[in-house]
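With one protein chain held back, the other chains of the complex are shown just where they sit.
Residue numbering begins at 1 within each chain, and the chains themselves are lettered A, B and C in the order written.
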Amino acid sequence: MSTNSFGRMFTVTTWGESHGPALGATVDGCPPNIALEPEMLQQWLDKRKPGQNKYTTQRQEADAVEILSGVFEGRTTGMPIQLMIRNTDQRSKDYSDIMDKFRPGHADITYWQKYGIRDYRGGGRSSARETAARVAAGGVAREALRSLLPDLRITGYMVQMGDRAIDRSNFDYNQIEQNPFWTPDAQAAADWADYLDRLRKSGNSVGAIIEVTARGVPSGLGAPVYGKLDTDIATAMMSINAVKGVEIGAGMGAATLTGEQNADEIYMSDKGPVYSSNHSGGVLGGISTGQDVVCRFAVKPTSSILKSRKTIDKAGNETEIITKGRHDPCVGIRAVPVGEAMMACVLLDHVLLHRGQVGENQGRIG
Amino acid sequence: MSTNSFGRMFTVTTWGESHGPALGATVDGCPPNIALEPEMLQQWLDKRKPGQNKYTTQRQEADAVEILSGVFEGRTTGMPIQLMIRNTDQRSKDYSDIMDKFRPGHADITYWQKYGIRDYRGGGRSSARETAARVAAGGVAREALRSLLPDLRITGYMVQMGDRAIDRSNFDYNQIEQNPFWTPDAQAAADWADYLDRLRKSGNSVGAIIEVTARGVPSGLGAPVYGKLDTDIATAMMSINAVKGVEIGAGMGAATLTGEQNADEIYMSDKGPVYSSNHSGGVLGGISTGQDVVCRFAVKPTSSILKSRKTIDKAGNETEIITKGRHDPCVGIRAVPVGEAMMACVLLDHVLLHRGQVGENQGRIG
Amino acid sequence: MSTNSFGRMFTVTTWGESHGPALGATVDGCPPNIALEPEMLQQWLDKRKPGQNKYTTQRQEADAVEILSGVFEGRTTGMPIQLMIRNTDQRSKDYSDIMDKFRPGHADITYWQKYGIRDYRGGGRSSARETAARVAAGGVAREALRSLLPDLRITGYMVQMGDRAIDRSNFDYNQIEQNPFWTPDAQAAADWADYLDRLRKSGNSVGAIIEVTARGVPSGLGAPVYGKLDTDIATAMMSINAVKGVEIGAGMGAATLTGEQNADEIYMSDKGPVYSSNHSGGVLGGISTGQDVVCRFAVKPTSSILKSRKTIDKAGNETEIITKGRHDPCVGIRAVPVGEAMMACVLLDHVLLHRGQVGENQGRIG
Partner (left out) sequence: MSTNSFGRMFTVTTWGESHGPALGATVDGCPPNIALEPEMLQQWLDKRKPGQNKYTTQRQEADAVEILSGVFEGRTTGMPIQLMIRNTDQRSKDYSDIMDKFRPGHADITYWQKYGIRDYRGGGRSSARETAARVAAGGVAREALRSLLPDLRITGYMVQMGDRAIDRSNFDYNQIEQNPFWTPDAQAAADWADYLDRLRKSGNSVGAIIEVTARGVPSGLGAPVYGKLDTDIATAMMSINAVKGVEIGAGMGAATLTGEQNADEIYMSDKGPVYSSNHSGGVLGGISTGQDVVCRFAVKPTSSILKSRKTIDKAGNETEIITKGRHDPCVGIRAVPVGEAMMACVLLDHVLLHRGQVGENQGRIG
């Protein structure tokens, strides 16, 4: 019951601080004989990597992942896979002037209150750098899923920055890789570029909403109550730093629907059941329907900003703080590959759980 | 890793179907020597019990809880507490005409696809009756919390029905017990009464948003990454039937805030740190700040309605369905005590985890 | 991490005290669509049931098991299976005179020291009655194994009573059901009958060694390190009341062997690998070889005896105690079906785990 682990059969335990020698993930329960090379993981880390454009922190990190165990002659062995990422650009001095002050909106104060530890080096374990380990672990999950569910496609993208939501009528999957915000709406991308640039220059930051869609999920993944597929997805997303809300399908908006509107009607196709709509987000009663699995999560704005904020120090003195450091004006951007990685881990976990308990999808329709 | 359990130290496993002989909860990890009598649990079950007014299903259930183990001479022993609730008013015949059809928006089809089981008796395990077991378990957690955190107050209430949100300026805790919707806004209660009555008569249903607030939570509860206090609260709420979205503090709205707006400023009082606002919902970096812990969740409308919907049957034939049965026009009403119960379970779990790992709150301020 | 649960995918949580209203097991993770009727479980409970002959406690218990959930129309649903056994013959008065005294060799004193609870009604949770719940759960595991591994045979038997071991040259599986001691050695049965009768009449008790063999276990069950098949078997057996030692294959005797003697040589047959001997007990590196899986465990003598023993009471006064009650002169007899049940649970758990992670036995020889 480590509080640094998640997953039931495919388990991931992340470790490491933002300014220690290294961080990583201990991944267990992966099926054996899955082809796995560092490059397969590196591609996802590079997507999350900071310093790639002016919209993300200028911290320079290679984020090069090493596979220390669990792979032999290029294939997984079924044993624990240890993934290590060395920290290279630490520059702790950036943080020395806030050594005794608590940054508002940051975990500094609660870590101190709980553990009596003040890791002033960028927040240590609460740093967004922890998500690099998730992305590496997610890369392992993706390779296993590639062999188990070849038609599965997991795609994350930004659907809102600040109060500026995308226009769903502009939705184009092909646009996602074409802009620094991973958004499917080219117009929104242009608009956000100006908006975020102004915020960045003013030393401020802003929140965002990320959507992650999994296409090609078979029906029957999940469980009835506490191990619901959507519960596990919500858990995975809510555990990402700075996430304050999670939605499945209609999400919070489900409150505004009537039963008549919400109940996705079912029809029969030669491929099996099809639905008139997807308010369920691809999950009914905690179990996948075969429709797209759709979740969204809100990322709060970075709390480390250049604006002066009132706070206190360890001695209890009231003071003010400006966090210099190097931070993301919209950390939601880099949350996109993290959300994809978490979705991959949850889906693999449930594929293995289902295979273990049920063996194969048993109910036939038609 | 039972998918029917939750909690790390204070663990709850619920069991039972809506139309079997009984359902209940196996509760383990409760501290010993806590005074516990069935009446202490019954009060919460009575709050959730159906048939109390025209806004909830007319199914008549005593929902009388029996304590089968773990209590000796009126005090917990530290051993598993088995809570059993007999099903009394089953009337399975109500469901016989939908035996082979799948209700849109309901788990019928996914349970069939996963398990090859079609429990037509009201959905079996996916019925909202499962939440009775949560409420009973939550009652145990409340009694343990009463002795560990005497100042703790957990309160759930409805803040939105359909698209009708409460007016926060009308917020009055004393109103919550004064209306059938558990809402703190008396005006909203009056408005919702008419609205829901019309929906009910038309055989339709509607969604809602419930908010659960915990006052008097000490700082230092939670953990840094996957065992975050807010992650565990989100997990607990998302696992409740029909919940499609969960928010902590500013929730999805955090996306619209700037870092300057979001960062709750910190001041010093004679009682310790105080904050200018509570966008964090009482949790920073997964650990409680000492502010009110605030979460919200959206409950979708009941999928069993009197409106005819298109669907298919087990043979794959397209057909239509009207679900007669006895259902809640706004199942969100009865989700209020369920949300409170889940909050109680999560908080007790983290109180015990914190005491186990850290012993006592260690960081001193001032 | 309930300390009253075991198993990873097939999980069993037992609950209940010897003198409460009922006890039972919450069984989760069972595959769906397994035929299950109470009679299938009752046959094993009847084998463990007390009062069947003069060698077991005269307490009269029907030990009738009820299935409260997880079964619909005679088949498992994949949901939690709640098994309840009512206590009928409680006669707490038998214990009233030892209310404040601690029985030497019994858990009375440690439960008091840990929990501050003194359940004088026969030891409450530490009573051997807890094992009835294990036997019921094991019955569920057997039915699932019957469909997954039809050739599997699990057999427990007594190989030593006091210092009287069986003569392996007399070993006859057919004898096991022919005597009250479940021993495969008819001569030992005759000898033990006189021996135990004398002990019983003198108010004394004696220990025993039970062996449990699983024939027809496929190769490939288990895991490399902490989830070793033999580790999980040892855990399961050591968790049975009164067990003080566990052995796999050569067991403690492995210490006396040389590497040359211990290394079971491997030959090839048309059915696959065969071995010259089975010092490994059917497990190498934590994974099954396909040979018989063999374990033994030692059960200490019942601590509740008619002999006067020196002890103390809650006030710390030194005193003496004679435990009247109704006890087993050799509780090891009734441990036989318990050991079988635990073996069944562990094997099913590993069958499901293997299917989940690996899918199917992958390495081919020849």
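Operating definition for what follows: a residue touches a chain if its C-beta (ideal position, glycine included) is under 8 Å from a C-beta of that chain, and two chains touch if they have at least 3 such contacts.
Fair warning: this is a prediction, and the values are worked out from it, not measured in the lab.
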Next on the checklist: I'm checking contacts with the chain that's been left out. Which of A:52, A:77 or A:202 qualifies?
Outcome noted: A:77
Item to check | Contact with the hidden chain (one of C:38, C:162, C:180 or C:216) | outcome: C:162
Next on the checklist: To test your reading of the contact rule: which positions on chain B touch the chain that is missing from view?
Outcome noted: 1, 9, 29-33, 78-79, 224, 352-353, 355-359, 362
Item to check | Contacts of chain C with the absent chain, listed as residue ranges | outcome: 1-6, 8-9, 14, 102-107, 109-118, 123, 125-126, 130, 160-163, 199, 204-209, 219-228, 230-231, 234-235, 238-239, 241, 244-268, 273, 276, 279-281, 283-290, 296, 298-305, 307, 309-312, 314-318, 332, 353-354, 358, 361-366
Next on the checklist: Using the document's contact rule, name the residues of chain A that touch the chain not shown here.
Outcome noted: 1-5, 8-9, 11, 13-17, 20-24, 26, 28-29, 32-33, 66, 68-70, 72, 75, 77-82, 84, 114-117, 119, 121, 124-125
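Just so we're on the same page, only the chains that are shown with their structure count from here on.
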Checklist entry - Hey, how far is the Cα centre of chain B from the one of chain C, in Å? => result 39
Item to check | Centre-to-centre distance between chain C and chain A (centres being mean Cα positions), rounded to whole Å | outcome: 45
Next on the checklist: Centroid from C-alpha atoms only, then distance chain A to chain B, rounded to Å. What do you get?
Outcome noted: 26
Next on the checklist: Among all residues of chain C, which ones touch two or more of the remaining chains?
Outcome noted: 1, 9, 29, 32-33, 78-79
